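A protein chain is absent from this complex, but the other protein chains hold their places.
All chains are identified by letter, namely A, B and C, in their written order; residue positions are counted from 1 within each chain.
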């Protein structure tokens, strides 16, 4: 394993020190491991808190700032934060109007955030939870832990964050978040496995002409192993899989993200996005807004995920609202 | 080689299609291979053009937009653009006030941009060239082609672009660009080699505990091969090497970029930046502004470069000026 | 030894911490195959925090050792295993308010723990989770007690059954937790949480001096 690292045990502490040094607009509490905006929540404004395992940077810490999250609580690599951390984040940013918890649908995240929410209520902090489960690679059934939360998390955080900034109340902010999640689907492919600092070796072995299709963001193998395909065929597979689950008419404005898994250079992402855009347009989908880059990553994995949201005008308007965070910034 | 690719021969065309689809604020001429702002240059404003081999994304196309570049001309992977392309870019964006060409100091780039400048002058387009040569790994002597242009290119493009936006004339914009270059130094380390689409295999082989120190941005081997070190020691080595060449007092405000080479995830960059910031502060350097991320990359290489600019108040002011490009955006 | 003392409970948690530390890489490797490769470091981090807490706390009851251990796991582990193991120990601890506990009281306490985990995580037997080590362990323990075994023998039987239960998860298809995402591809791998549950019972067996435990 070759990484910029001091020791696998100190990855999160060391990275938090770097985030603190890099972003004066953020306040980083390295002891409690929470990242908040430097300025306190305006009284009466609903706050947005998210978090999860680390290794998905810029998610979530990179999305703390005006128009998006109020706080992020990063767990160990691929390990959801503990309830104490989530509680500390929620109490730190609650202005009395309540806190929306954006939780990706994983057994661990769900349980830890639930425990935190109970503790928060005990301390008089009202919470509402938005569960993100957009990954169509997983069938939502009694045979699984339900669909995984992946790329749509960014959409939920951006759009719900904008409504919170505009003064939406707890219910409204949670509602729009849930609507965005319900309207979003993702699908991902990996060209390589990722290596966690703790294990020191790739999670799976792929031959030089093999890819994993239907992967999540935690380095686990995907739904199936396939032969490497040209970008245009991978785009076709990905677009087809997402649209099977999320029918779109040409009137629906789509918000589309082509996301890199951390080890894929932007040149390749642009190339793949060109193919994705062409496949979407062939299928009559109108790309209203798009993002191309490394936003919801899986350590050093080479790969990409496609997330599509069947937006409506309200969502678009909130998408376009000003945002100023380390990783997403416009209109400000 | 596993990449998102249709064919090595169409990488640039395919990627340009993706850039066009992703950024409605840019105009992409896929035939001439130039990327310009969608809106024409305001009459009387100096224009900024840069370009170079592809494979360094978001450099340069990602820096086209208000407050930074007017046009970028991407060559083939690691191959400087041809004079015709540079000429097309310069004539497309010249409003009569002249064009500043930002050129990274490589034999090929210098020759192709020089030829383009001659052709432009023949067509009545005034040009001034800013040559970027910030890489301290290369000694500037009769035994080399001179120091390479790397990370400082971003600093030059940002700061000179801000002055052009504010109405600086050709001479003034070129001058500030040259001053920024003269005040900037970079040094880089690689954990892995990169793979060009054309060659299909890594440029060099490194054992699992080896790194290349003093590398450039074209996948070439570096100044020496060393054993992998903990992040804090790598930070120390890098900071020391840069400051040996660029003495800084604590009064000098430093603009600092810790840049990923394309295959390094943000988590590791933050971690390394924490160490870099600590080492700088030990040596009495004040970080006035910082950037952490993948900005001047080398395809899929895992590695990082440190660029430090000994700024002055004017440079800081121009650094802070609004910028709105795909890869760098603030204040707008 | 015929009853569980406060010291024994403490020794159990310490032995568990040593065992998790020793087997961390193995657990991580199991988790990397069908999960996300963090189970070993999760268990090591959590139980080493538990061991730290045990050193500087006075405990009024057997249960308080388990409750504090569970709370510590919850605040230091994260992931699925933090709340789940934390809940097992917290729930088990509640019932054991005395300074000693009989073998039967320990059984009832652990049954509470298992019920709480099933309530929290919703896993059934054969879903390929820690429940597949926990359930056979408690069944064997209970059967041994009915057969007149003492604490050591009963715990020994539980530990053996937990190990066998963990082994038996290999051919199962996961239906809970991360491994469920893999569907059929989860077969052929041992569930990491079942493996760590087996370690937990082996640690108990070692401190009660149970005969022939691995």
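We take it that a residue touches a chain if its C-beta (ideal position, glycine included) is under 8 Å from a C-beta of that chain, and two chains touch if they have at least 3 such contacts.
Bear in mind that the values here come from a model prediction, so they are computed numbers and not experimental data.
Novice: Which displayed chains make contact with the chain that has been left out?
Specialist: B
Novice: Looking at the whole complex, which of B:75, B:149, B:260 or B:274 touches the chain that is not displayed?
Specialist: Missing-chain contact among the listed residues: B:75.
Novice: Can you say which of B:60, B:148 or B:232 touches the chain missing from this structure?
Specialist: Among B:60, B:148 or B:232, only B:148 touches the chain that is not shown.
Novice: Touching the absent chain: which residues on chain B qualify?
Specialist: Where chain B meets the chain not shown: residues 8, 53, 75-84, 106-108, 111-112, 115, 137-138, 142-145, 148, 196, 198-199, 201, 203-204, 216, 218-221, 223.
Assume only the chains that are shown with their structure count from here on.
Novice: Just say which it is for the chain contacts: an open line, a closed ring, a star, complete, or other.
Specialist: line
Novice: With chain centres defined as C-alpha means, what is the inter-centre distance between chain A and chain B in Å?
Specialist: Comparing mean C-alpha positions, chain B is 29 Å from chain A.
Novice: Find the geometric centre of each of chain A and chain C from their Cα atoms only, then give the gap between the two centres in Å, rounded to an integer.
Specialist: 33
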